[in-house]
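Have a look at the structure below before the remarks.
Removed from the display is one protein chain of the complex; every other protein chain stays in position.
First chain written, first letter: the chains are A and B, and each begins at residue 1.
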Amino acid sequence: METWTEERRPLRVIVAKAGLDGHDRGAKVIARALRDAGMEVIYTGLFQTPEQIVQTAIQEDADGIGLSILSGAHMTLFPLVLEQLKEQGADDVVFFGGGTIPADDAEELKRLGVRQIFTPGAPLSEIIEFVERECGKRRELVG
Amino acid sequence: MDDLLGAFRAGDPRALARAISRCESGRVADLIRALYPLTGRAITIGLTGPPGVGKSTLTSALVTHVRGLGKTVGVISVDPSSPFSHGALLGDRIRLAEHFVDRDVFIRSMASRGHLGGVAGATADAASLMDAFGKDVVLIETVGVGQSEIEIAEIADTTLVALQPGSGDSVQVLKAGVLEIADVFVVNKSDHPMALQLQREIRSMMEMLNFSGWVPALISTQAVEGKNVDKLWEAILKHDAWLRESGELAQKRRAAFAHRVRQLAMGTLEGRVERVIEQLDGDMDPYAAAAGVLSAFGVGDGVHVHSGAHAHGGVRATVKGL
Partner (left out) sequence: MAKMIERSSGLGPDVSPEYRELVERWEGKAAHAAPRSGRGSGAIDRTISDVPLKALYGPEDVAHIDLARDLGVPGEFPYTRGIHPTMYRSRLWTMRQFAGFGNAKQTNERYHFLLSQGQMGLSVAFDMPTLMGYDSDSPSARGEVGKCGVAIDSVRDMETLFDGIDLGAITTSMTINGPAAIALAQYIVTAENKGIPRAKLGGTLQADILKEYIAQKEWIFPPRPHVRIIVDMMEFCTREMPKWNTISVSGYHIREAGSTAAQELAFTLADGFAYVEAAMERGMDVDSFAPRLSFFFNSHIDFFEEIAKFRAARRIYARRMRDVYGAKDPRSWQLRFHTQTAGCSATAQQPENNIVRVAFEAMAAALGGTQSLHTNSMDEVLALPTEKSVEIALRTQQVLAYETNVTNVVDPLGGAYFVEALTDEIERQTLEYFDRIAEFGGMVAAVEAGFPQREIADASYRYQRSIESGERIIVGVNAFERPEETKDIDLLKIGQEIERGQARAVQEVRAARDAAAVESSLAALKRACAGSENVMPRLIDCVKAVCTEGEIIDAMVQVYGRYTENTQF
């Protein structure tokens, strides 16, 4: 077995479900795919508040947070997570999301600071590539 | 480094988080050197047991109880890494969700990263860092895959072995050697019809052992409802008091120290030995090759080698008659 070295310390990514919707099929598939791509994925479970998600990211020294929302509450919950990240000085964490999110809402969320929004049908390879690239950059900056 | 140390000393949880990441990438020597004098204050508790026994639920219930007493807590929970992708799915936090926004609880999920024995290579350092950060209690939850997870006893002051009634796994775990490391047995899900039988099994297995000083406590809990978690905490405190009064604590910590030093030294040595092995001629017999490797480090006479290593473990008891 190969050893885990400094260079190979896997990226750490939070996969979170916020709000009241329990549709976790997408979140779980993405968690598994990121794991299979060699990352350490911390799954928060369902029904998390923005405060819980950001505290988790801090304690876990996460490189990224992927938030899945399918209930239509995205325009409330994404901005609340962004606000928390800024407040806690953790806005270097790569924050991205997915779910049933109309294109113009996605644009608005990106304008606010969400790094990317993946809608249903986005290939896993594209999500993995995004996380590796963006979280990799964050790792270089933060060390 | 100075920034990180400053923030750590100022109690910034992000600094603790970063410092633990450094443990995981082997860049923590400076930090540990600076913070080592601050360690040794926390009660460090290890929790092991087979899958499905409710370790995370038990951890959560213990955290709730200890927080109720006004103490601060650090939790390390270890899950296995995939040997293929090196990735890991860390899901133990889910059970601890109610503590996420409590600033006096710090939870860290760790992937085993190829380390066997139920913990990660960096677990001991991470526990020391939480101790130095000022957490009163540090709880370490092992992988719990049913294999022999005795390394936790090297790291923790008090080792809890959780077992569940009506599961063959629990009996297997007992047989696999964790019996000897338990300071406290926890029979969780005590409302189960087989709970009494499991308690009897544990007692009869204990009768086959010689204990020097401390005889493991046996506590029944229903962690989901928080039932008897206060009794569990009392047993932990009792063990802790015994450790201090008997002088065992100093010995334990000395052993833990030796274990850690051995780990660090051997880890480095192993890497160097590997590199020499890679250069070896495959036609040599293994004994001659080993002797050659050793002489490359100036060890041995180039001819004689030992065929086995000594076992080290935090074993508390020996089997009667042996």
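Methods note: a contact is a pair of C-beta atoms (placed from the backbone, for glycine too) under 8 Å apart; a residue touches a chain by one contact, two chains touch by 3 or more.
All of these numbers come straight from a predicted model, not from anything done at the bench.
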Residue in contact with the excluded chain [from A:D21, A:D91 or A:E132]: A:D21
Touching residues (missing chain, whole complex) on chain A: 19-25, 28-29, 31-33, 43, 45-47, 71-77, 80, 100, 102-103, 119-121, 123-125
Missing-chain contacts mapped onto chain B: 52, 89, 91, 94-95, 97, 225
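One rule holds in what follows: only the chains that are shown with their structure count from here on.
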Interchain centroid distance [CA atoms averaged], chain A/chain B, Å: 30
Residue ranges of chain B touching chain A (in the complex, touch as defined): 13-14, 16-18, 20-21, 24-27, 81-83, 85-91, 93-94, 97, 100-101, 106-109, 111, 113-114, 121, 271
Contact footprint of chain B on chain A as seen in their complex: 1-6, 8-10, 12, 31-32, 34-45, 48-49, 51-52, 55-56, 58-61, 88-90, 142
